[in-house]
Structures are given as structure tokens and as C-alpha cells.
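Every protein chain except one is present and positioned as in the full complex.
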Amino acid sequence: MALVERETLALPSGASPGVAIEPLGVLARPHTKTGWRSWVSTVDHKKIGIMYGAAALMFFIVGGLEAMLIRIQLAQPNGTVLSADVYNQVYTMHGVTMVFLVIMPMAAAFANYLLPLQIGARDVAFPRLNALSFWMFLGGGLFFNTAWFVGGGGADCGWFCYAPNSGVVFSPTHGVDFYAVGLQIAGAASLIGAVNLIVTVLNMRAPGMTLFRMPVFTWMQLVVQFLLLFSLPVITVALFLLTFDRSFGANFFNISQGADPLLWQHLFWIFGHPEVYILILPSFGIVSEIIPTMSRKPIYGYPFMVFSGIAIGFMGWGVWAHHMFASGIGPISVAAFSLSTMFIAVPTGVKILNWMATMWGGKITFNTPMLFSAGLVAMFTIGGLSGVTHSVAPADTQQTDTYYIVAHFHYVLFGGALLGLFAGMYFWWPKAFGLMLNDRLGKVHFWLMLVGFNLTFGPMHILGLQGMSRRIQTYQPSDGFTFWNRVATFGVFWIATGMLVFLYNIYSSWSSWKKAGRPNPGADPWDARSLEWSIPSPTPEHNFDVVPEIHAQDDFWHRKYGEDEKGRAVRIAATEDVVQKGDATDVHLPSPSFYPLILASALPIIGYGVIFNRLIAIPGAVLFLFGLYGWAFEPATEPDDHAGDGGHGAHGGGDHDGAALAAPSTEEAHVG
Amino acid sequence: MITTGAKFYFGLGFLLLVAAVLYGWTSGGVDWGLFPGHLGDLYFEMLGALTLGYKGAVGDHLGFGVLLGGAAASTTIGSFMVAFRDADDKPLAEVAGLPTAPPLQLVSSSNVWATIGAFAVAVIAVGIATSGWFVIAGAVLLAIATLEWAMYAWADRATGDAAVNASLRNKIMNPIEVPLFGAIVAAFIALSISRLFLTVPKVSATWLFLGIATLIFVTAIALAAAPRVPKAATRGLLVIAAIAVLAIGIAGAVAGPREFHNEDEEFTVEGTGGPKDLYVYGQVPTTTAAVQEKSGHSEKKGE
Amino acid sequence: MSAETVATATTGHPEHAGHGGAVHESHDRTYVKIACILAVLTFMEMLTYFESIFPDGVERYFAVVLLVLMGTKFYLISAYFMHLRWDKPVLKRVFMTGIVIAVGVYLIMLTAFNFWNGPGVMPH
Partner (left out) sequence: MAETLTASAEGGHAAHDDHGHETNTGITNEKLGMWLFLGSECLLFGGLISTFLLYKKKLDTFPGFENTTIVRLGRNVYDIPFTSVSSFVLLMSSLTMVLAVSALTRDDQRRMRTWLLATVFLGATFLAGQVYEFTAFVKEGLGFTTNIFSSAFYTLTGFHGAHVLIGIIILMTMFARSLQGKLRARNAETLEIAGLYWHFVDVVWVVIFVVVYLIK
């Protein structure tokens, strides 16, 4: 029909039609601030942070159910719940989900929400790239999980997917293809996020916010983003090689052609060991915020805290081969990596001592965030100590691929990273949503988690030293593993109950707040120290009315408290007087955009094309180009979106971000 | 309300449907002897055409399909016209918020896509006679021309303001056009010139490579050094360069690649796995696709 | 202007270290000179392929010479064409961090593969 030429109706130029003509539908610039459209088109770092958290929680439930399946299978000898094949898939999907789709995005949620607030910025450096990161992560994660339905089963090669187990011969279904492509997409998302957040921290700090006045959380996240920036390309290479092998017949891991399977191990762990710190450092940052607040003391040894974080970041590059002591890398390599691994325990130890010293002599309030933080310090110490035993190569040779390793990294990742992330959720929930989570339920949640966690993973130390292999589908009654496996399975139900309590807590806190009209917790419910508490809860869309001038580390605290002659803190100003009101108008903000979502949705389509049929990739590629270039040709901020702003007050040095984001490119003047 | 345009398309659709049924029936061969008393048998003979092939058969499938497709297309277009009240000036005026529909306006911009589409059809015709590659190239060109033409036609009457229309078109089409154009320029040059390198002897390829690059470089220096260069001169130069590159590519492709020294035929047969026969583990499938194919094959055998 | 810019850049005057029209304009000659040097270096690299024109035994040192030439080219391009010489030092640091980590981890990896010694493939 479009081929039929006919004359158009003339609407005299300049005469404005009675109704807005928007023939572009979804392609028109989104303007809504509420409803689902505002979420899918948002470029607001706070909304993106919340979406990261929600998605990670969803994947946590998926991964948790997979974990329960594993434990139920192992509850008794000769378990028959899962076949050996399905068991392989379940533990692989559990591991990948928990590492890449739960802990990393959960940490990214906090980074997105808090970094701009803690440095006094209006948004991140590239708001649309930020949205792209999220949608790509979500797309990659969902894509990876569709392997269950369309790939002939999930990946079954273990979360580090060693060659040649990952090869076509040993894993003929498409599960590993989904692993390679899904992680590639999620990895690219993290890389974009890393560039974005580093630029944000380096470039967009409020005036006076020097690097060494930044909160420890911001510092730890900065280190994490640098680790991501430099480690992700390595796994990108490895995953490309794997995809080329499996889909295009390359020979990178084809041993019969002389390929070396250790290449995968090296590439994976060059990425994988920094990854370990990528997982744990955000939680270190979170508890470094909570412990001083709840102990009512500044963090002990701030420079040590920061430098130990940086040291971990650098040393994390030189220890990867301790994951490979048992794979025959030669005595000199083993000795060198053994030594470097022992050394990296030092900065971690510094951190633990500093937290203890911060609590020492403080007026500690044991509410839920503090309980979780203290739980992290204790549990991570156990995990760290069992980690040091791995650095001793002879011992490690015995522990490799036993449940001792499983116990160790769950103490580090669950007892460390995850408890820290829960602490952060309870701590910053009022800031994000304007309501407190119930503290009593929170404590129940904590104790259920802590007890269940130790019941589940504590016995694994013993099982491992008894010789029970990890990833083994079942065991015999005569092996003597029965009792401790029962205990572990018993414990996992405690954890599940704890999670149910947490979910109920979210629901009940929200509904009682809705019904009873519980008061807003106010800008600063914890009497805290960093900048995000100086603005109302929930955070207004423009973050800061006036970009603050920073004069000291913990600047917000020093506005509230001075010191008497004995050095004790005395209040010098009421909190209500020093917090901002959140009522600023005419602030430049970046306009929402659909293009990040369009661009991100093209990648899974291309992924399916690579795996199943190249023809599917063509529409994906066209969509990709359309998303990319539509984005590039779309101004970051619509000229109309901040029309009529005159002499806005926030003209501090920190306002540059607003200016950068809102650069009104008049030549891009946009019609329609 | 059924609009004027819709009536036409509905009528056309109905006629095509009747034609399809008749054609489907008659092309299967009609036994006229059935008419006098065996109407029941006649019904069965027509059943295939009447049920559109659901029960029974039709004669010539291609013709039946074309006619039926035409009927479906016409009906769809008619429905669209009803849905969007096309060619009805009252709703147009309503949407525009004007008391009466504005007067007609001639399309002022030129449309090159008709010409390009015709050229594409010609390429396909040539391709049918010579080589399958031309058919593919022509089909791609035709698809591009159709898409661009459709967009052009749509955007030209999207709002009624020529400037707004142009920006609408650009907003949708530029994101695809610009990168594809860049890629096509790169691919065009790379593929054409590499044909030349493949044709000439090895040493000449190196010197030609150096020569072409130097030519580009020197031309750029000359253009940049000149105080003024008329636009027409630059454009002419680009057109000549494009034709030259195309000529080089075609000449190279026609002449075909030079002889390549093949180390050992046994290992170079593509697609059969070649050196993989040397595998320690015997013949090992190396891609997932190969495995799926293999397993699918064995399943069939099992049946 | 060129000399002045270089002088301010080396003394680290931040006001001039950015990018502005005036700064770029005067670099054109420098760019051409750098390109000539790069061309000569590449030519030298290519010469090592024709081993017969060199006296016997020299080719043992080719690897070192080539790596030095490569490093020089790398430096010239990143310092001049990519403006690292005139830009803020933080950019150089970011890029250097990437290079140092890359060279470090991959050299260690190749060492762990026994890459530098004889034909032995498997280290055990």
C-alpha cells in the first residue's frame, strides 16, 4: 500500500495541529515518570540500581532452588532425586547463577544506587550506558537460563567449565553454548558498567570531595570496577575461543590436535581470581559503612582500609594459578603462586583488624544491619583462614576438588559477600524506598541465615577432609559421609526459611507502611556519616538540591557533630537543619530513552543465531545497528525536557555532570 | 463505515477468491461427463478447491496459491483501510484538529527508489540468465529499494509538514542507513581490490597494494594542499574512483585467481574434516551442530 | 607555539595541557615528522626478513631489535598521535595500567607454559 503514490494533505507549516501528532509510537521520546514505561526507559541511576537488585533477587531464588535440589539429592546415600546428567547441570547452573547473576549484579545495584550519592553527583557519567548495562545483564542472564528449555539442558561443565569437559565430545547439548554466549553478554554489560562508574568517580565528585575523602564503600567499588575493567576482557577471550571451538570447529581446546587444556584454566583464572575480589570487595565496602555508623566512631585507619583495598586489587592479579596447583603447572610456578597467595592474606587481615578496632570501645547498636556486618566479619574470617590453607600447595593438593573447597568458598561468598549484601539492603532500604524494614523480622532472618549457613557449610569442611569429592552425584553408605550430609541438607532448609522471612519482611513492611501510614524514616534514620543521608528518603529524582561542598572525610557527620575538649562527639546541629529538603526545581536531568533496551534486546537474538542458525542473527544484527545508531543520533537530553530553567542554584563544581548530561545541543533540535 | 478504497480492495479480494476456486478446480481437469446426473460426484471433485485445499486436492498449486495469496492480500489491505479510515477526509481533519481537511499538496521531494527498484529487477533478470549471485544481489537490492520506498511514501504523508516528515524519516532510517553504508563502502573496496591481488602474481600484488595506498595518500595530500577545490571536482573524483574500484573488482573476478601452490591435497579438502582423519580418537565431531546432526541421524535409523 | 606547548607540557602546566584549537594546529608538522620516523622504523623491521643481506650470526639479535623497534613505534603513536604527551597524565596512567597488567599476566602465563625453554611442551 505504501507503494501507492498519492498527494499529501498540506498542513500549513507553523500551524500547530490540535492534538499532538506522534506517528512514531514507541520510537517517540518517552516522557512518562510513572508506570512500566518509566522503568523500561529510565536512565536514572537509582531506578536502575533498584532494578539490578530486584533482578538479582529473582536469580537468587532460582539459584537457591537449584542449591536445594543439590542438597536434597545428597541428603542420603544413593540419592535418586536427580540423575547424574541433571545433577551436573544443576550444580553448574547454581554456581554460574550465584556468581554472575546474583552477587555481581547485587553489588552493581549498590554501586549504581550509591556511588553518585556518596560523591555528590546527580547521576552517573553515561546514564544511557548505565541502562544498557542493566538490560544487557538481564538479557544475558535470562538467555543463559533459557538453556533449560531450548538448549537441551543447562550447562553441565561446572562453573569454571574446564576444557575438555566443555568440548562437544563431552557436552553435546547446547548448554555450554548458552554458558559461553550468555556470560559474554553479561560480561560486556559489566565492562560497560565498569567504564561508566570509573568515569563517574574520577570525574564527577562534588567540590572538595577529594579521592581520600570518599567513603570506603566508594573506594572499594572503584577498585572493583578497575578489576572488572581489566579482568573481563580475559574471560571474553576465553569465551570467544570456546564459542569458536564449539560452533565453528576451531581447535583451541581440541586436545587431539595438540591444543593445551591448561590454556582455558589460565585464561579463566586470570579473570577468575580478580573476580573473587570483585565479589567480596563491595561487601567489604558495605560493612565499612555500617560498622562505623552503628559503633558511632569513624572508621579506624581509613588510609589503611583504602590502601589495603588497592593492594588487594593489584595483588589479585598475581595469584590466579593457586586454583591450578593440582593441574601440573610445574614446581616453580606452584612455589611462586603459593607465596603470592600467602601475601594477599595480609591486606585482607588488615581490613578485619580495622573493623574490629572500629567496633572496639564504640557504642554499638546491634540492629539488623550491624548483625549482618558482624556476621560477615566472623564468617569471612573462617573462610579466609580456610583459604590460607589452600595457599600451602601440599595441603591444597589434597583439598582440591573436595568438599573442603566447597566449604571454603561458600564461607567467603555466602558468609562474606552475601551477608554483607543483606546488611546493605537493611541499611539502605529506607534511603531507597522511604520505609524501614522490620528490625525484629530482620533479626530472625539473620539468625536463621547464620545458623543455617553454618549447619550447611560447616560440615563440608569435615566431609572434604574425609575425602568426599565435590560435584559427585551420590555416595555409598559405606563411605561414612551420610551423617554430615544430612546435617548440611538440614541446614539448607534453615537458610530457605530465613529467605522466606526476608521476603515476608519486605512484603509486611511495605503493606503496613501503606496501611498504617507509618512515618517516613526521614533523611537520616541511622544518624549516619556519608552524603547520601543528607538528602530526603526516598532519594528525590535529582538527588541533591544543591551540590554540597565537602570539607572533610565524613563531611555530613561533621556538620552534625563537633568535638568537645576531651575529643568526644557533641552535637552541634540538628539533623533536620543540615539535611536538604529535596524541593529543588528546574534541575537538568538526562531524558529517558528506549534505545538501551532495544540495543540490549538485540544481543540475545544474535546469541540464538550463533547457537542455532546464523539466519536468526541477521534480524538481531539489524536491531543492534538500529539501537546503536538510533541511540547515537538521539540527543542525551531533549531540549524541551528542561525548558525554562533560569538561574538554577546548583552551580557548584559538581553541577558539571548535570551540564554534561544535559548539554542542550540545539543543532540536534528535535521535532515530533 | 467501509471506505471507498476498502470497497475496491474487498471486491478485488472476492473476485480473486472466486478465480482461485475456479482455477483450482478446472486446472485439475474437469470431467464434463459428470454434469448430467452425478452432481454429488461433482461436489466431491470441487471439494478441494472449495475448502481451499483443506479437504481434497486442487489442480495447479502455483496458480491457485498466487490467486489465493492475492485474495488474502487484497482483503488485508481493505481491512487496514477500514481500520485506519484511509482516504476519508473527515477523520483526517479530526486528527489534525481542523474544521475541514486541508487541501491536497503535491509531493515535492524526488524519489530515486523507483529507478533503483527497476534496476534491481533487471539485475535479477540478468542473474536468472547468468549466475545465481546476481539473483541474490538483485533480490537484496530490491528488498532495500522496497523498504526505502515504503518508508519514503509513509514519511511523506506522516504529518503534513515537509520538514517534520523529513526528520521522521531520518530518525527511523538513518540509524540503519549510516552504519550499513559505512560497512558497504568498506566491503566494496576490500572485496574488489582483494580480487585484483588474487589475480596478479604474488610480487605484483605487493607492489599494487603499495601503489593503491600511495595513490590514495597522494591524492589526499594534493586535495588538502590546494587552496580551493570545487565540490564538483571532488565528487567527480569519488565517482571515478568508485567506478575504477568496481571495474577492478569485476575484472579480477572474471580473470579468476592465480594458481596457488597447494601443499598437500589430502589435507586441504574443505568440509570433509581434512586433517581430522589423523585424530588420535578417530573421527570426532567438533561442533555442536555436527553432533546434533549425528544424533538426529541415528535416531532416525533407530526408528 | 609548538615549542612553547611542549615546554609547558613537560613542566606540567595544567592550563595548557588540554586540547584546544591552538594547540592542535601547530602539531601538524610534528605529525608528519612522526609518520616519517614510523615509516623508516617499519622499513627497518621489514629488512630483518631478508636475512641474506646481513652478516652471519646477526639474526640472533633480531628478536631484541624488533621488540625495541616495536616499542618505539608503540610509544610514538600513543604519545603523539594519541596526544598522551600533551594530555592529562591520568590518561597515560590508565592506559599504562592496562598494558602493564596485560604484559605481566600473559608473560607469567607463558612462563608457566614453559614457553621460553626449548621444545619441551609439557612442564612435567
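Letters A, B and C name the chains as they come in the text, with residue numbers starting at 1 for each one.
In this text, contacts are C-beta pairs under 8 Å (C-beta built on N, C-alpha and C of every residue); 3 or more make two chains touch, one makes a residue touch a chain.
Since we're looking at a predicted model, the values are computed, not measured.
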item	value
Which displayed chains the hidden chain touches across the whole complex	A, B, C
Contact with the hidden chain (one of A:45, A:174 or A:205)	A:205
Listed residues B:7, B:61 or B:202, member touching the removed chain	B:202
Those residues of chain C which, in the complete complex, touch the missing chain	14, 17-21, 24-25, 27-28, 31-32, 34-35, 38-39, 42-43, 45-46, 48-49, 62-63, 66-67, 69-70, 73-74, 77-78, 80-83, 87-88, 90-91, 94-95, 97-99, 101-103, 105-106, 109-110, 113, 115, 119-121
Sites on chain A contacted by the missing partner chain, in the whole complex	125-126, 128-129, 132, 188, 191-192, 194-196, 198-199, 202-205, 229-234, 236-238, 240-241, 244, 248-252, 254, 257-260, 263, 267, 599, 624, 628-629, 631-633, 635-637, 653, 656, 659-661, 663, 665, 667-668
For chain B, the residues touching the chain missing from this view	178-179, 181-183, 185-186, 188-194, 197-198, 202-203, 205-206, 209-210, 212-213, 216-217, 219-220, 223-224, 229, 234, 238, 257, 260-264, 266-268, 270, 274-276, 278, 286
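Criterion: only the chains that are shown with their structure count from here on.
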item	value
Chain contact graph, described as a line, ring, star, complete graph or other shape	line
Inter-centroid spacing, chain C versus chain A (mean Cα positions, whole Å)	37
Centroid spacing, where centroids are CA-atom means, of chain A and chain B in whole angstrom	44
Touch list for chain C against partner chain A, complex	90, 97-98, 101-102, 104-105, 108-109, 111-114, 121-124
Residue numbers on chain A that touch chain B, as the complex places them	1-13, 17-19, 21, 23-24, 27, 168-169, 172-174, 177, 245-249, 251, 254, 256-257, 611, 622, 625-630, 632-633, 670-672
Contacting residues of chain B [partner chain A, same complex]	77, 80, 92, 95-98, 101-107, 111, 146, 149-151, 153-154, 156-164, 167-168, 171-172, 174-176, 178-180, 275-276, 279-281, 284-292, 295
